[in-house]
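Below: one structure in structure tokens.
Complex shown without one protein chain; remaining protein chains in place.
This part shows chain A:
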Amino acid sequence: MNIYGNYEQSLHKVMDQLLHNIQELNEDEVNHHHPKLYEHLISRVKTPASMTEKCQRKGYPVTTESALRNCKDAIGVRIVCNFIDDIDRCLTLLRQSDWCDIVKEKDYITNAKPNGYRSYHVILNVTTPYKDVDGNVPGHYYAEIQLRTIAMDSWASLEHEMKYKHHIKNPERIGKELKRCADQLASCDVQMQTIRQLINEHD
């Protein structure tokens, strides 16, 4: 039995339901002749091994309770958008949804991390037909949603690659270049957003 106990299957089902709900939000937008909400979605359930590692790192007891309550990112969904404003549209729709409550928001777009990381993080409390760790039906599961543009996503992949290479000769220099690159990508995102807005003003 792993750290998720009897709930591992439910986690996958909740994730599928969450993806389905987000896809539905997109379909509604498209049906109303609005641009699509996002470019693509990716998702994962954190592996039991890395969840165990996380609980140990955070000093939580290695229990299913810790994994599903203290940690809120067992389920993770990333919404990758074309433009910055699409992120705002997604957020507005999520805030209005009746199948989830927003527990926490972290805006790393307005307040980029010092290394240049940009993304918008939201923790959702999702209501589901499945029993939760407290024995409730309908059950409540947490999920972390990361919203970012394609440019921010590419940047994060590159930064991730660097983080896991341990024999980089000059990490400070590479870090500086990554930061500069993040600022340039942010500049392009803003530029594309502005052009899009100027195009739409002429409608």
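One rule holds in what follows: a residue touches a chain if its C-beta (ideal position, glycine included) is under 8 Å from a C-beta of that chain, and two chains touch if they have at least 3 such contacts; residues count from 1.
Note that in this section contacts and distances are computed from a predicted model.
K.L.:
Not counting the visible chains, the remaining one has a UniProt entry; which protein name from "Response regulator transcription factor", "Carbon-phosphorus lyase complex subunit PhnJ", "Glycosyltransferase family 2 protein" or "ABC transporter permease protein" does it give?
P.N.:
"Response regulator transcription factor"
K.L.:
Which residue among A:110, A:157, A:170 or A:200 touches the omitted chain?
P.N.:
Residue touching the absent chain, from the options given: A:110.
K.L.:
Write the list of chain A residues that the hidden chain touches.
P.N.:
109-112, 180, 183-184, 186-187, 190-191, 193-194, 197-198
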